[in-house]
Every structure is written in C-alpha cells, then in structure tokens.
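The complex appears here minus one protein chain, its other protein chains still in place.
In this document, chain identifiers A and B correspond to the written order of the chains, with residue numbering beginning at 1 in each.
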Amino acid sequence: MDDRMPDTRKKVAKFLSSEGFSSLIAAFLTIVLGLFISFILLFIFERNVSLDAFRVMITGSFGTIGVQKGMARVLFYATPLMLAGLSFGFTLKAGVFNIGVAGQFVVGLLTGVIVAIRCEGVFGDYLWLAAVLCGACAGAAWGAFQGFLQAYFNMHPIVCGIMMNYIGLFLITAICEADPMVYAKGRGWTEVVPLKAIMPDLGLDRIFGQTSAVNIGLYIAAALCVAAHFVLKRTTFGYEIKAVGHNAYASQYAGINIKRTVILTMMLAGLFAGFGGAIQHLSAADTHYAITDALPQQGFTGVSIALIAMGHPIAIIFAALFIAYLQVGGLGMQAYGLQPDFVNVITSLIIYFCAFNFVFKHWYGRLFKWLRRAK
Amino acid sequence: MKRTRILIPLLALVLCVSMAACGGNSSGGGDAGTSGGDTAGTSSGGSGAEIAFIIPANQELGINDKGWIQNIWTAMSDWSAENGKVCTYYQTVDDSKQSHIDTYDLAIQNGAKVIYGCGNECLEAMRTAPWDYPDVSFISLEATGFAPDEIAPNLRAICTGQQESAWLAGVAAVGEGYTDLGIISCWDIPPINQWCWGYIQGVNYAAKRDGIEGITVRHHYANSASANPETQALAAAWYVDGVECIQCNAAGGNNSIIAAATAANKPVFGADADLAKEGPTVITSMVVDRTVVTYDVLTSIYDGTFDNNGGEEFWVGAAAGISRLSPWESNRFENYTFEQYQEDIAALANDTEQCRTGMITPDDAVDIYALQEQMGDNLVITINHII
Partner (left out) sequence: MINIFYFFGQQMLLCFVPLMIVALAGMYSERSGIINFSLEGLMLAGAFAGAMFLRSMQTVLPGNVAYSLALVVAGLAGIAVMMLHSYSSVSLGGSQIVSGMAVNLLIPALTIVLARAILGVLQVDYANRFLIAEIPVLSAVPIIGPIFFRQTYISTFIGFIVFIITVVVFKKTRFGMRLHAVGEHPQAAESLGIKVAATRYRATAISGFFAGLGGLAFIVPNASEYAASVAGYGYLACAVVIFGQWQPIRILWASVLFAFMKTIANVYTVIPFFIALGWSTYVYKMIPYIATVIILIFTSKKSSQPKALGEPYDRSVK
C-alpha cells in the first residue's frame, strides 16, 4: 500500500480486502446468484406472471397477508425446520452425515402424540412439556442406537441413516396403529391431542394474533441452537466432537474416546430431531397426523438448511427462518397459478451455490487485486 | 470461512425482510387480468380470483391426479369460464389444521369469495374457519365427521355417494362373469372404505340375485397412495394367483395396478375418473360425477340459494345421477350389457331389496370384519381380507 495514500483510503482498502468483507461478498453472491437464476427460470416458463410472482415470493407474500400474520407463519414453519437442521448440522461437525434425521423426527413426533394422548391425567397442565420431552427422548434413543451401530460396528453413517429412517417410520407407525386410543381406526389418522398438550403461547399471541400458532416451541428451538453453539465452542465435549470430525485417528491418539463421542453426538442429534417432531405436531391444535408411508419432508428440508448454514448452529436459526420465509412466499405464488415446487428450485439453487463459496471468495480476491492494480 | 456460515443465511434473511418491508407498503397484486400458467383450466392469477380451490398437501400429484381432484378443478374452471368468474387453486404447505386455515386466509386476502376445500384433511379446518369469515362462502367436499352444530351457516358440507358407484361396479363385475375378484385399497380411511364397502355389497347383491355361488372378493390395504413397484407387484401377484379382475381403490397407486393388469393382460376396473386410456384392459371405472355437484353449488352461491343444509352434511348420490360407472362408450364389457346396467341403476333408484337405504357405511361398520358381521345372513360371497 502506498504511504502517500490518505489514511481513510488505507482503512477502506484494508476493510474491503479483509476476511470478513470477502465472506460477506461471497455470501451475497451465493444468494443473489441463486435468486437470479431462479428468476431466469421463472421468466422462461411463466413470462407473464414472473415478475409479480417473484416479487410475491421475495416479499414472503407479506404484501398480501400483512406483516403480523406473515411473521407468525414464518415462525411457525421455521421452528421444526430449525431443529431438524440443527440435528443434521450438529453431526456435521463430527464428520457424520445424519441422514437419519427424518426417521428421528417422526419417531419424536409420534411418541409425543402417544404420550400426549395416553398420559392425559398424569401430568396435568404440564402435559405438553412431558409429551415434548418424551418425544425428544425417543428421538435421542433412536439416534443413540444409530450412533452405537456406527461406533461399535463401523457401520457407514449414510446407509445406517437411510435404513433406520424406514425402520423407525414403520416401527413407530405400527406402534401407533396398535393403540386404539391413539389411532382412529377407519380414519387413518391419530386422534387429536388433548388441549393441555398443545404448547402454550407464552404471550406470543399478543404479538402475533390469536389465530397464530407461534408458541414456546420457538424459544425452545432457538435456545437449543444457542446451547448447541455453546457446547461446540466452549465445552470440552464440543472440542472432542470437532476433533473427531477433523481427524478421527489423531483424536484417538490424543486420548479422545471416539466411540463415546460418536454415540453422544448421534444421541444429541436424535434429541434435536425428536424435539422438532414433537414441537411441530403439538404446536397446532386440532391436528391429526395422517399415517403415511413417506418420511416427513421436514427431515430433508432440515438437511438443506444445515448445508446452507454449513453446520453453524446460530446460522441454522437464520437459515431456517429464511427457508420458512421462502415457503410462505411460495404459498403466495400460487395466486399466480404457479406451483410451490418453484420454491424448491430456488432453495436448491442457493444450496448448490453454497458449495461454490471458496470460489467466490477467490474470485473476489482476484477482482480486488486487479482493481487495485488498475488504480 | 467461519463467518460465512452465519453470513449467508443472515444476509439472505435481511435482504428478504427488507424487501418485504417495501412490499408490505404496497398492497397485493392489483392486476386481476394476469393469466396463470396452468393449462388444465382457466386459472388466473393475482388479486381478483374469486373462487379458490384448496387442495391438501398430501396430494403429491396436485391438480393433475387424473382423479377426483382434477375432476373438481375441471368442473370449477368450466363453470367459472361460463359465468365470467375467475378461479384459482392453492396447495397447503402441510396438512395441519393451522396450515389449511393459513391457506384459506391467503386466498381470501387475494380476493376469494368462495373457498372450496376437499377431502378429510380439511375437516378440522372447516369446523372452525367458516365461523371466522362469515362473508365468504365455504364448500367442503368429501369431508365427513362433522358433529351437529359444527357446520357454519356459510359452509356447505357435501358428501357424494361413492358407495353407490362402487355398488354399481360390484354388480357389473358379477354381471361380466367374474368369480374371483379383488380390490386393493390404499389407506384405511373413510372415503376409501366407502368405495370398498360399496363394492363388496354390490358384488353380494348381484351374487344373491343371480344365485351365483362361490364368489370371493380379496381385499388388502396397500398402505401407499402413490404409484410404486410395491403396489404393482401386489396386483401382479394377485393376478398370478388367480384373481380375475381387480378393482382399483388406491388413489395414485391405481396407475401401478393398471400397469400390472396391462402386463398380465387381465381386466381391471378403474376408480375416481374414467381411466380407460390408462391401459387396454381397463374395463370400466367407478366414478362420482362431481361436475354436477360443483356446478350446482357454485350456481347456488351466486343466485342466493346457498345454504348449509340445515347444519347437516349434504349427501348426494345415485338418485341425483352422481354415482355412476364411466360413460358407456369407454367401457369394454363383453357380457354385461347396457340394458343390464340401466336395470341396476333403476334398482338403486327404487331401492330394490333396500340396496340403497340399507347400505352399510364405514360409519356403521368400522372395519371389514364388522361389515361381514353386519351383513350376517345376507352375505353369500366370501370376503378374504389380508392384513
């Protein structure tokens, strides 16, 4: 840098070439590129409405439904996604791909339903808490079992996850169906959970309106993300997780018990996913869960969210909000005759460009140097 | 690198929220004339779509399921085109009650005056939502289970006599000469069971009337409502095992059943819509013509005769010409004649042997064993339910 340059210019130049700013640029490029290419696709296929529809989606259809309702919906959809994302993202640090998040999610969901219906008298006003915790524990148990298989039998996480997804789904479904109190025979869905099992609003209904379904689940989800971040950054256990993720052999040499770490990590992942499932169902009153042979989509959307956030728990909060925001916007797009599938196109393009992150930073670095030389 | 992780989603959110803030100031679309991209009917976009069709999230095929959803949508679009109205459709994000209500709200904010919901999935939402929007007309189709007093004055809960169509299919199957029958259902839910119970009772009626012995009907829940190899293999297995004709009752899985029938070159009966083009061995299909239902209810909204049927579910069936088999030109019967078909329709209309009023519904008989029990001595066929 030229000594004759004024101080402010030096500072600006330093800022513009800093790590933080180039990360920002890279992030910006990822999103903009994803959105831009989506718009191009939209324009190709639905020329007339593309501008309006895109605008509705980007504004989350807040224009139509109002900011209050819009935010309420975004938060309602984001909560389970946050937890599903956390489930996958947390294990990314340990170098494990928890593809089994969908199975853990549904195990947690249905366990929450079973407890809510069966234990009505036992827990009184705290039925919701008991149901959510039981769902979370069921998810944790299911995750721990997968961790056990991976640690002691060297089973590959991906195949373990895929198999356990289906086994978990069928198993918990069979258990539900066998219980006449839980499963409404001839109707194909679970009974409605008692009102005491619905999560309390905790004053959120004053902000978001009586009809919103935003509730304490949001706080739980955010708190879990913060807790996960804390664990990863500040605790020994978090350090062990990251060490195993970086280099399993070296960490073993350094004395870290890999098997224990893997099982605990998977258990926590299952816990988060179980929370997600239970909270999702117990947030909305008068809802039946229709028995199905498909894994809940939230599990896979959670994987996308974790990938966009690259596994960082705090980022997962924002990523979940972002995806939920797009989903609500996508709903609004239907007014223009477009299908919500388009939202998936946009999300997947953004994820795809996330993989290019290094490249964007590299390009930016070269652009910056070229610009400076041109001065 | 670490910072990017937070940055990407945070930035995305900030971008969008700031755009939302800008968008929040301007009101909705404002252009009623933009045309949508769907060619299945005259859908139109933006504010001004007065009639909104809300389909549940679990309909993977959306508006193009070649079945009842498409049937309703086509009817709605045609009616709208004829009457100068604009209609559009929305699919909910998931099948929670909250999600359905959110979608109704969105539609109403976009200008809808008529909300048309369908399927069991909308039941919970329809119990409360119409009360919240008294100026909007609600229609629910095929949602059964309302308690008395739950049907708001601005809601018309219509249920079609699916059983009666299925009854006609059962009678036709016997009339065509088959003795080894099968019916594959997708899920153990009321609409599917209505078709199924109706079919079985139709077969029984014809067997009794014609004095045919030894007819068996095989039944199984495929536990899947999409086209997949499992359903195809199931149907194929039944054909190899001697079943002469399978009745489709598996929503999206019908395509797989028909694929198996085509491969085996054996007869198959379709369901929900005229599936004659799906395969060369589709003999007929049991359909409920929701076109008439849709037309009638939409017309009644605009000419002021819309009501909630005294707070009860409105059942419409064979008497109104709704429950039928597919149009005769599409049918490929060899032995069952048009005259016989007309006679059977008349039998339904005249309630011969109490075939209509005495029909056992899933409300009366919660599963197939209960159905068998209730049919009691009347039962002359063998029902073979495989769990």
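Simple rule for what comes next: a residue touches a chain if its C-beta (ideal position, glycine included) is under 8 Å from a C-beta of that chain, and two chains touch if they have at least 3 such contacts.
All values derive from a computational prediction rather than experimental measurement.
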Displayed chains contacted by the hidden chain, counting the whole assembly: A, B
Residue of B:Ala227, B:Met286, B:Ile301 or B:Cys355 in touch with the missing chain, whole complex considered: B:Ala227
Per the touch definition above, residue among A:Tyr126, A:Tyr166 or A:Phe368 touching the missing chain: A:Tyr166
Interface with the undisplayed chain - residues on subunit B: 37-40, 60-62, 64, 66, 218, 220-221, 223, 226-230, 232-234, 236-238, 240-241, 252, 255-256, 258-259, 262-263, 278-279, 386-387
Residue numbers in subunit A that touch the chain omitted from display: 41, 44-46, 97, 99, 149, 153-156, 158-160, 162-164, 166-167, 170-171, 173-174, 177-178, 293, 295, 300, 303-304, 307, 339, 341-345, 347-349, 351-352, 354-359
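Heads up, the rule we're going with is that only the chains that are shown with their structure count from here on.
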Chain centre separation in whole Å, for subunit B relative to subunit A (CA means): 34
Of all residues in subunit B, those that touch subunit A in their complex: 1-13, 15-17, 19-24, 26-29, 31, 34-38, 43-47, 49, 58, 62, 88-91, 93-99, 101-103, 105-107, 109-110, 120-121, 124, 127-128, 132, 145, 187-190, 193, 223-224, 226, 362, 366-367
Residues of subunit A touching subunit B in the complex: 19-20, 23-24, 26-28, 30-31, 45-46, 48-49, 52-53, 55-56, 58-67, 69-70, 73, 76-77, 185-189, 192, 211, 213, 281, 283-288, 290-294, 297, 308-312, 314-316, 318-319, 321-322, 325-327, 329, 331-332, 334-340, 350, 354, 357, 361
